[in-house]
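Omission of a single protein chain aside, the complex is shown with its protein chains in their original locations.
Chain IDs A, B and C follow the sequence of writing; residue 1 opens each chain.
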Amino acid sequence: MSSHDNAPVDPNTVELWDYEDHGHDFIGTRTLGFWLYMMSDAMIFAALFAAHGVYVRNFAGSFTSQEVVHPMNAIWPTVFILSSVMTYGLGMVALKKGNKSGVVNALILSFLLGVGFLLMEWREFSELAAMGAIPQMSGFLSDFWTIVIAHAAHVLFGLIWMAVMIVQVAVNGFDQNNVYRLLNLKIFWHFQAVIWVSIFTFVYLFGAI
Amino acid sequence: MKRKKIPMFLRFFALIPLLLLGGCNTEHFWLFNPKGPVAAANLYYMVVDVVIMSIVIVPTVIFTIWVISRYRASKKAHHDPKFSHSNGLEVLVWGIPIIIVGVLAFFSYEGTHAVNPWNPTVITKNPKYADTKPLEVDVVTTDWQWMFIYPKQHIAVANELVIPVHTPVHFRLTSTSVTNNFYIPQLVGQVYVMPGMRSKQSLVATHTGEYHGFSAALSGGGFSWMDFKTKAVSEADFNAWVEKVKQQGRRLAYPKFAAFAKPTVNLAGKVHYFSDVQPGLFAEVIKNVRDGKLQYATPMFLTENMDSKEFKQHSN
Amino acid sequence: MLVDLQGPWNPIFGRLGLLLEVHYNNPIIFFAFMMVVIGGTAALSWVTFTGRWGWLWREWLTTVDHKKLGIMYILVGLVMMLRGFVDALMMRTQQAMAVGPDSPGVLGAAHGYLPPYHFDQVFTAHGMIMILLAATPILVGFMNLIMPIQIGARDMAYPYLNALGLWLTVAAASLVMIALFVGDFSHAGWVGLTPLTELPYSPGVGVDYYLWSIQIGSIGTTIGAVNLIATIIKMRAPGMTWGRLPIFTWTTLASNIIALTSFPVLGVALALLTLDRYIGTHFFTADLGGNLMMYTNLFWIWGHPEVYFVVIPAFGFLSEIIPTFSEKPLFGYVTMVLASMAIAGVSWTVWLHHFFTMGASPGVNSYFSIATMLVGIPTGVKVFNWAFTMWRGKLRFPTPMLWAIGSLFLLITGGMTGMMLAVPAINYLVHNSVFVIAHFHNMFLLIVYAAFGATVYWWPKVFGFKLDEYWGKVFFWLFTAGTLFVFVPMYTLGFMGMTRRLDYIPHTSWEPLLLLEVIGTGFYLLSILAFVIQLGVSIYNREKNRVVASDAWGTSRSVEWMTHTPPPFYNFAVTPVIHARDEWAWRREHGLTNLMPEKFLDIHMPKNTAVPLIISFFTLVCGFALVWRIWWLAAATFAAIIIAMIIRSFDKDTDYIIPAAEVERMEKEIVARAEGRIPAGEPAPVGGGAGGAYASKRTPTQRRDND
Partner (left out) sequence: MSHANSNPIDHPEVQLASPGAYLVAYAAALGAMFLELWLVVAHVLSPISLTTAITVIALLVITVQMYLLFKLDLSKTQIWFTVSFIMTAPLIFMSIGLTIWMFITLMQRTMLPGM
């Protein structure tokens, strides 16, 4: 591990400057940065899950988790979000083949499934509000609403992004920018599936036990 | 250059405050004058910690100063421009800190149990106090006063703590509003006093006398005035004091306590005595805080005004 | 409204009606306001009368050059540090004045001159500003400025995001400055103690200012962290393997790993508190199932790693400065890298030591105590390694080295008191006492010393002339006198049992030491004066102190000394190939110091953009609207942010290419200038800490995307 190479150096042959200039891998740099952001986002959910672990039994005489959490209903948003992620994946397969209409169609399908997911969550939470289980009632309810809506907000942001990407791909095709954005959105969207698996298991199913 | 002299001279200025360390009156160093086994244990661990670290820090400082003076360019000492690695030294630089931290870890573990607020083994494992019946005191902090309730004696004192010497005192602590920190430097270290929760603390005073107690956690505007005197008195004096308070005859039930808990700054250092305290008051306070029934909002004009006229309106 | 607000609210102006009710009859605020108005007017008039608006806009406000962004980061940090220092002055004088029940009170205060809630705001602002808006921007600034050149890169991985990170930090700083005059600031300590920060106990807008400004600033820092990590991983020059990475780059990596993963947790802590205050949830309330210690927990999950986020780059500075002035390579490079990474890793397992006194079980406390002490191992290793770096060296003591050695001794004392605090049995006595304050100021001063050392060290690289040594030494010794006069008495007061955050001092025995601390702040004040004089004298004498060599100190070792001084906006005409750990020292030893490549290539550069500035402006307005609960404005500006991002995503004209011939012309001009063939007075088209002049003057010849 010596820091200095003691072998004699011939000043005439040593390569001091990189005349080949390979440049850097533009798409790879963009996706890596987005993945790093995703790790940061994962920590947001880590903090929220840590909070969930603390508030999980703080009902304060209000609704208990069994009264609020219905995994039988929550399985349907699960089907929607996982399907949306899968169709986005198929869009990535179309991208690999350079199939523009395939990508656009997959994105539209994925978008619609995502909207379906949000509508179901909307219904679930309006029902909760109607029965009075609002976040102001107890620490547990504050936590439950926050953690699920934090995920829903991510999905909403993903849907806006997806809508923009549908236009971008339709207009500009697969240029360098669009390709890296599609890859980043893939990371973002697939990540929502991972988070939802955690929420379904650790919030909905644990809450029902 | 002539003017280069000035900064050299300034350096010695910088050392003046160090003289203070030698010259100060030790009586005011509360941390070095413990009056009970808990604070004494704290001090013991501080000394042990510093001594163990000095074993490595003192030689390091001496070595560094020696290197700085020995190898200045003007001294023309041996210069080794390639020296950047040595397995022996690497083992040394990792080994020494690991050993020191290992030893300190042992003392830390031991000390944590010795002064654990829930069960300080310096008191509970000490045969000297095994037969003494402990005194129980419930502490409730408000914005910004202290209420010390003696549940067995059915008395309560605001802003003053009186305890008998050589008797373990067990505290249960809670707050009505925000977090405070119960601290009597010469007797016992700190523990948070949290609303809706019950923390514990224990101490023994070994010398009679008056000790300063205060809240060590910021709790709003009246926080600096949250002092209380801790009077450690003899067993007989304590009993006499209890009798005296009992005769005052001011009843303390929950409604009266709720009125007491309104935001008040203890500017004048007032002490109140209550007798005939409602049993279970402490638990009722916690329950009401947890249910959101005991809560006084700090008035807006108090926090927003840059004038203490309104602040004084809230003082006793 | 969702929550019970004290005071007025209406749909158009939100809570701004409060300003009519609350009277600010305090001359301090008026004075501060006048200072800001006069300073602001002076700056703006200077820009206007010298006709520099175009220059300001082209060269600085819309730049994406990492060097300029770095300079602006440091400038923001220094300005906020001055603000934080004024807060410190007020705290020290208030405490020295308000001793004992007989102490006089002026300006409406019962004791001293600051009423309790005003004093509370002062120390809250001091803490929050010094950590998040002074230390963090200054260190991030140095990372921006130096790290890309150190790895032989043209720019950061995402120049646009880099600008966004800076301007978000500026937005956060602006929001804090607005809080000084429009409304008030939080009075609950920089950690935002719950439930004191809950709406019933903090009914005003102060805590909201605190929440939103930190939230905005921390988004900026997270963006910066993504950028810096990706740059280190992806943008290294050929041959710059991990084993050859300069040590400051390693520490940048270590500390940004911390920032990337810990700031989100702070975001969550603040967001949950925001929900409590805005819609009435029960996260950190004492009632209805809230858990007030959970905030403290989340805050310190971020807070402790954050401490190392700011200290690790300071270690990096020392590891660059000490070898240069010892004329030796750093001792134990591998060990230093491992130690930095170990500190970053262990920093995640120790946070409970900030609330040992919460009353967790002895098992929990012992675990966190021992984990905390583990940090002492890599830190001790670093101290030994620096000592062995100086051993058998050829030591010179210009100001950077003085700051570095000062920093080293501060690390030893601060480390020792830190190990004391890590033991619960000791911590119970000194937690929340001024001993703790002395300890962490000790540690932060270590960073300040290292940062001032780094400023002097890299100043010639960035600006092309050295700082004045005489005034630099005066500055150093005055500052050191300040440090000793303030913090030796403060440690002593800690042993006397004095606790922190007192606006009124009940015990008269503390008075003499408090007065000494005021003398210390006087030394600090003089030292700042010396610093200003140092800058002034150096700028006045810049031709005399001009540095033309790429290596200003003659014994520097890493790659940033391998480009022109000051570096052109493209950093390197041709990307260097790296052969050794200390590449510049290696080239010097082999006589390969010629900076002129044999041939030139096209250079690909990002174009200036105003979008980060616009987004940050909307963010600032959005933050202000949220503080005052003006919902329509908050919604409108939030939508504007999203729309600005979408519009930007359709902009394909974001880069340009400098043809090889043009690069050659500029390089030759730089060399000619260095050799004195072009008079130094001539305005430089490139250089001066970098261009952008070129970037904005010329139309792009080629776009990046040819699809």
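As a convention for this text, contacts are C-beta pairs under 8 Å (C-beta built on N, C-alpha and C of every residue); 3 or more make two chains touch, one makes a residue touch a chain.
The shown structure was predicted, so the numbers you read here are calculated from the model rather than taken from an experiment.
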Which displayed chains the hidden chain touches across the whole complex: A, B, C
Sole contact to the chain not displayed, among C:55, C:181 or C:348: C:348
Residue touching the undisplayed chain, where the options are C:360, C:375, C:547 or C:613: C:360
Selected from C:6, C:63, C:95 or C:261 as touching the chain missing from the view: C:261
Among C:249, C:297, C:492 or C:637, residue touching the chain not depicted: C:297
Residues belonging to chain B that touch the chain removed from view: 118, 194, 196-200, 283, 286-287
In chain A, positions touching the absent partner: 21-28, 31-32, 35-36, 39, 42-43, 46-47, 49-50, 53-54, 71-72, 75, 78-79, 82-83, 85-86, 89-90, 92-93, 95-96, 98, 174-176, 178-180, 183, 187, 190, 193-194, 197-198, 200-202, 205-206, 208-209
Absent chain, residues of chain C that touch it: 229, 233, 257, 261, 265, 291, 293-294, 297, 301, 348-349, 352, 358-361, 363-364, 601-602, 604, 706-707
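Here is the rule we use: only the chains that are shown with their structure count from here on.
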Chain whose Cα centroid lies at the greatest distance from that of chain A: B
Central chain of the complex, centres being mean CA coordinates: C
Where chain A touches two or more other chains at once, by residue number: 1, 3-4, 60
Contacts with 2+ other chains: residues of chain B: 82, 84-85, 290-291
Of chain B, residues touching chain C in the complex: 1, 3-4, 6-7, 10-11, 13-18, 20-21, 24, 28-32, 39, 41-43, 45-46, 49-50, 53, 56-57, 60-61, 63-64, 67-68, 71-73, 77-86, 89-90, 92-94, 96-98, 100-101, 104-105, 107-109, 111-118, 143, 175, 177-179, 181, 183, 185-186, 188-192, 194-196, 199-200, 212, 214, 216-225, 227, 267, 289-293, 295-309, 311-312
Chain C - residues contacting chain A, complex: 2, 157-158, 161, 222, 225-227, 229-230, 233-235, 237-238, 243, 260-265, 267-269, 272, 275, 279-283, 287-291, 294, 297-298, 301, 329, 333-334, 574-577, 579-582, 585-587, 589-592, 597-599, 601, 604, 642, 646, 649-650, 652, 704-705, 707
Touch list for chain A against partner chain C, complex: 1, 3-5, 9, 11, 14-19, 21-25, 28-30, 32-33, 36-37, 39-41, 43-44, 46-48, 50-51, 54-55, 58-60, 62, 135-140, 142-143, 145-146, 160, 164, 168, 172-177, 181
